[in-house]
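Got a structure for you, questions after.
Removed: one protein chain of the complex. Kept in place: all other protein chains.
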Amino acid sequence: MLKVAICGGSGYAGSELLRLLSLHREVKITAVTSERSSGSRVVEVFPHLRGLVDLGFEPLVPEVIVGKADLFFLALPHAASQEAVSYFHSAKKHVIDLSADFRLKDPAVYEEWYGVRHEYPSVLKKAVYGLPELHRRKIRRARVVANPGCYPTGALLGLYPALKEGLIDQDSIIIDSKSGTSGAGRKASVPLSFCEVNEAFRAYGIATHRHTPEIEQELSMIRGSRVRVDFTPHLLPVNRGILTTIYCRLKESGLETGRLLECYRDTYRKEPFVRVYGEDVLPDVRNVRGTNFCDIGVRVNRRTGGLIVVTAIDNLLKGASGQAIQNMNIMMGFKETEGLDLFAPLP
Amino acid sequence: MLKVAICGGSGYAGSELLRLLSLHREVKITAVTSERSSGSRVVEVFPHLRGLVDLGFEPLVPEVIVGKADLFFLALPHAASQEAVSYFHSAKKHVIDLSADFRLKDPAVYEEWYGVRHEYPSVLKKAVYGLPELHRRKIRRARVVANPGCYPTGALLGLYPALKEGLIDQDSIIIDSKSGTSGAGRKASVPLSFCEVNEAFRAYGIATHRHTPEIEQELSMIRGSRVRVDFTPHLLPVNRGILTTIYCRLKESGLETGRLLECYRDTYRKEPFVRVYGEDVLPDVRNVRGTNFCDIGVRVNRRTGGLIVVTAIDNLLKGASGQAIQNMNIMMGFKETEGLDLFAPLP
Amino acid sequence: MLKVAICGGSGYAGSELLRLLSLHREVKITAVTSERSSGSRVVEVFPHLRGLVDLGFEPLVPEVIVGKADLFFLALPHAASQEAVSYFHSAKKHVIDLSADFRLKDPAVYEEWYGVRHEYPSVLKKAVYGLPELHRRKIRRARVVANPGCYPTGALLGLYPALKEGLIDQDSIIIDSKSGTSGAGRKASVPLSFCEVNEAFRAYGIATHRHTPEIEQELSMIRGSRVRVDFTPHLLPVNRGILTTIYCRLKESGLETGRLLECYRDTYRKEPFVRVYGEDVLPDVRNVRGTNFCDIGVRVNRRTGGLIVVTAIDNLLKGASGQAIQNMNIMMGFKETEGLDLFAPLP
Partner (left out) sequence: MLKVAICGGSGYAGSELLRLLSLHREVKITAVTSERSSGSRVVEVFPHLRGLVDLGFEPLVPEVIVGKADLFFLALPHAASQEAVSYFHSAKKHVIDLSADFRLKDPAVYEEWYGVRHEYPSVLKKAVYGLPELHRRKIRRARVVANPGCYPTGALLGLYPALKEGLIDQDSIIIDSKSGTSGAGRKASVPLSFCEVNEAFRAYGIATHRHTPEIEQELSMIRGSRVRVDFTPHLLPVNRGILTTIYCRLKESGLETGRLLECYRDTYRKEPFVRVYGEDVLPDVRNVRGTNFCDIGVRVNRRTGGLIVVTAIDNLLKGASGQAIQNMNIMMGFKETEGLDLFAPLP
C-alpha cells in the first residue's frame, strides 16, 4: 500500500480526494491537513464521509508530515503551493500539485498572470503538466506533476485532435466555458451564496482569466507556434461540471462532421477517460458528473465553415481530483483506471 | 407624498423595500442606510435596480436621518433595532420594524430566546404586532409596528380560523415549515453557499427556533389560554417562499374538508391577501412568488381525525417587506393594496 | 380601453400576456383561447392568477373571436399562425404574432428552415419585424407585427451598435447563447422534465437552429450585405433568462473597451429597455428576470483584438410577451413603458 497525504483537505477537491483515495485499493491515506479545520475530525466537517474516513485534520507542518507519506497531493491556494511542493520534492517524495504554481513553464508568464514571483524555477523545470492524453510518457517518470486547471482540461482535450492534425486555423480559436459553482471552491462569499447563483447566469473574467496562458501554452506546444485564444468563463447554477463550447475555422472547405469525428476517435482510441460521441447526441455535464470522463461532441457548420467542439467534464474529477488520481496511477504504475471506475449516478 | 427612509437597505428585505417603495404611488424614498455598503450607490450593490433607484447608501446616524423622513422601515439585525426604533418613536415618527425586537410582548420571553435584555419596555408596550388579518384595527392607530416573522406569518394565518372557532385541540399543534434560502439573509457563509444548499435539504433549529415564542404568543392570544407548539423549520433549495404544513387534531369527529373550508373562507372573505384554495389543488410556493399573498389549503384526514393545513407565502413579501408595506398602507390610510398589486411571474 | 384577445393562452408566453395585460391600464382582455385547456377557467390552469384573471379558455374559432377584440396577440405554434394572422388582418384588426411565421421576409428561407410553405406572402410583405430598437418607426404604422424570437432579440441588440458603426468584421460573428428552460415551452416531454434539466447543461441544435436565418436577416439588413453567423444555443437549468455571449473581430486594432461602450451608450441613449453596463460589472440573467430589459456588457480583448459582447434578457418578457406589449404600446400610441415598469424581484 502506498502511503499518501493530502495537504489542503477541507475544500471540495480535498473532500473528493479523501473519498476517492479511501476507496482506492492501492493506497492508504495517512494524513490530511487543513488550516481552517485543524483539530477537527474529518467527519465533523464532512458528515457524508462517516464510515469511510477516520482521520483528523492537522495543520500543514512540512517537517512533521513529510515522514508520513510517500506521495503528496497538494490542494493549496495558488502561490501557497510553491514552497510545499519544493519541500516535498527535495525530500524525494512524489508530488501532485493541484494549484497553478507549476503549470506555466515560463516564470515570467506565471508572474504576469498570478502577480507573484516564482521562487523555485529549478523545480518548475522538472514539473510535468499532468494531462495524460498529451503527456502520459513524461508523467510516468515524473516526480512533480502539475495537475491541469479545470478549464484547460476541457478546452485542450477538445482542441488537441483537430489542432494536431492541422485541420483548423490556429488564429480563430474561441473558447466559451460554463462551469458549475464548485469550481469556485468552498468558501464564504456573498456572490457565491445560494440566492446569488441560483436562477442566475453570468460571464466573468472576460479576457483576463488566469487559465488563459495555461491553455495557450499547451496549444502552442501542440502546434509548435504561438497560439492565442479568446476565453470566456461563465458561472453555471449547478454544483459540478464544465461544458466548453469551442469555435474555430476549418482550414479546408468541404470537411464534414464525419471526417472530424474520425480524427477525434483515432486520437482518443485508447484513452480510458475520453468518450467521443456520434452525430446523434451531444455531451451534457450530467453524463460525466462524478466521473473522470471527458465527453466530446463535434459538429461542422457547412454554411460557415466553422468547427464547433463541445466537451464536458466534472470539474472536481477530470478537472481536479480525478485527474490527480489518474496521474498518481500512471506515476506509480497502478492500473490507470484504479479508483476511477465511476459512472454518473443519474439523475 | 410620504417621505420614507429604509435603515438596513443592503439585505434582501431592504432591496425589496427599495424596489417596491420606488414603484409605490404615495411615497418617496428619501434615504437608505447600510453599514457594509455605506458610500456606494444602490445600483452598484443592486444592478437590477438600475433605472429605478437613484440613491446612495449612507451610514445609520439617527440624528442625521431622523429629519429626512416621516416613516422609517427598519431592517436591522435583532437587538440592533431596539435603540433605533425607540429613537425614531420618541421623535414622533412612524416606525415599522422588521426585526424581532418588538414582537414579543413579554420582555422576559424576549430575553430568554434572544439572549439580550429589552431596554425599552415602554415602547414595547405600545408596539403593535403587524399581522393585519389579526390586528388591523390596532395597526391603523399604531406608531410602532413590529412586522411579524416570516414563519409566524404562514403558521398563524393557517391556524387562525380553526383555532378561533374552537375546532381543534390546541395541544396537538405541529408546524413543519420549509423556507427558501433568502430567509437566511444576504451574507457570506459556507453553509449558505450555493454548493451547500443546492441539491440539499435539511431541518435546522429543531425545538429551538426563535420564531416559536412568537407563534405561541399569538396562538395563545387567539385562544385565550396558553398554547404550545412543535415547530421545525427546514432549508429549501429555492430562492423564495415558505410552505408550512400544519397538523392538528379535530375536536369533533365527522368534520369534513368542506366544512373546514367554509370556516376558512368565512374568516378571510374580505382579506385582500389571503386566497383559500378549494379541494382540487394545493398551495405551492411558486404561486405566491413575488406577491403579498398567503395561499391556504385545508384537508381533513377522515381515517385519523387529523386536520392538515398548508400555507404558502413569499418570505420576502408577505413574510417581510410586502407585509411591512401593507402595514404602512393601513397606518397611513392608503389603499391597502397600493404597491402590492403583484402576481407571480411564472414560471 | 382597447379590447385585446390572446390566442394560445395556456403556454408560458400566454400566461405572461394574461398577467401583464390584466395589469395594463389601457387595455381589457376580452377573450383567451387554448385548444388543450378549452372549457377550463384560466385559474384552474394557472392558480397564480387567482384574483386577477376571471376568464375561461375557449377554442380558437376565428369567426367567433374576431368580433370580440381590436387587437390580437397570437402565441400559437409555428405554421399554425399563418392562417389566423391573415384572417384577423383581413378583418382590419391589429395583430401581434409571437410565432416565427411572419418574421422571415423571404418565403423561400421560411420554407427551407421551417419545412412548410408560406401561404400568405402578401400579408408577409406588410408584416413588420417587431424589434423596436431597430424598427420603431415602422412598428408605429404597422397592422401586423412579427414579434422577434427570443435568441434573435438578445443577439441583435448585442451586435447592432458595433455592426452599424462598421467596427467589426462581419464574417467573424459567433453567437453562443444559453437559455432558461421556459424557452422550450410548457409541455410534457422527458428531456424537459425536472430530473433531465436540473444539474445538467448541454448545447443543442448546433448549426441548425431555426433562429439562425432570423438573426442573419436582420444583421444583413443593418450591414447592407449578407452576414452569416455561427449560432449555438444551450439549455440552462433556470426557469427564465437568456445570456448571449457574442464574439467578433474588431476591424481596427487599438480600439478600447471604453470606446466601444461609448458607441453602445450613444446608440441606446433613448431606449427605455436597454441598459448598457460599465466596466465594473457584467450582465446576469437574474437582473432582468421578470423585466423587459436587455442588459448589455462590452469588453475588448487587447491581446487578440476580439470584441466580446454579453447580453441578458428575460426570454418570456423582452424575448416574447414583454416585447409584444411594447410593440402594442408603440402601435397604439400608448406610453411605451406602460405595463412594463418592472424590475427584477431579487433574489
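By written order: A, B and C. Residues from 1 in each chain.
By definition in this document, a contact is a pair of C-beta atoms (placed from the backbone, for glycine too) under 8 Å apart; a residue touches a chain by one contact, two chains touch by 3 or more.
Bear in mind that the values here come from a model prediction, so they are computed numbers and not experimental data.
For the chain that does not appear, the touching partners among the shown chains are A, B, C.
Only one residue in the set B:230, B:252 or B:266 touches the chain that does not appear here, and it is B:230.
Contact with the undisplayed chain is limited, among B:83, B:176 or B:262, to B:176.
Listed residues B:189, B:245 or B:337: the one in touch with the omitted chain is B:245. Checked against the full complex, the one of B:43, B:69, B:150 or B:285 touching the unshown chain is B:285.
Hidden from this view is one chain, which touches chain C at 12, 181-182, 186-190, 192-199, 237-239.
Residues touching the missing chain, restricted to chain A, are 12, 15-16, 19, 22-23, 44, 46-52, 182, 186, 199, 239-240, 275, 277, 280-281, 284, 286-291, 293, 295, 316, 341, 343-347 (touch as defined at the top).
Residues of chain B in touch with the missing chain: 174, 176, 178, 195-196, 198-204, 206-207, 228-230, 232, 234, 236-241, 243, 245, 247, 282-286, 289, 297, 299-304, 306, 308, 310, 312, 347.
Assume only the chains that are shown with their structure count from here on.
Overall, the chain located most centrally, as judged by its C-alpha mean against the mean of all protein C-alpha atoms, is C. One finds 46 Å separating the Cα centroids of chain A and chain B.
Of all residues in chain B, those that touch two or more other chains are 12, 182, 186, 199, 239.
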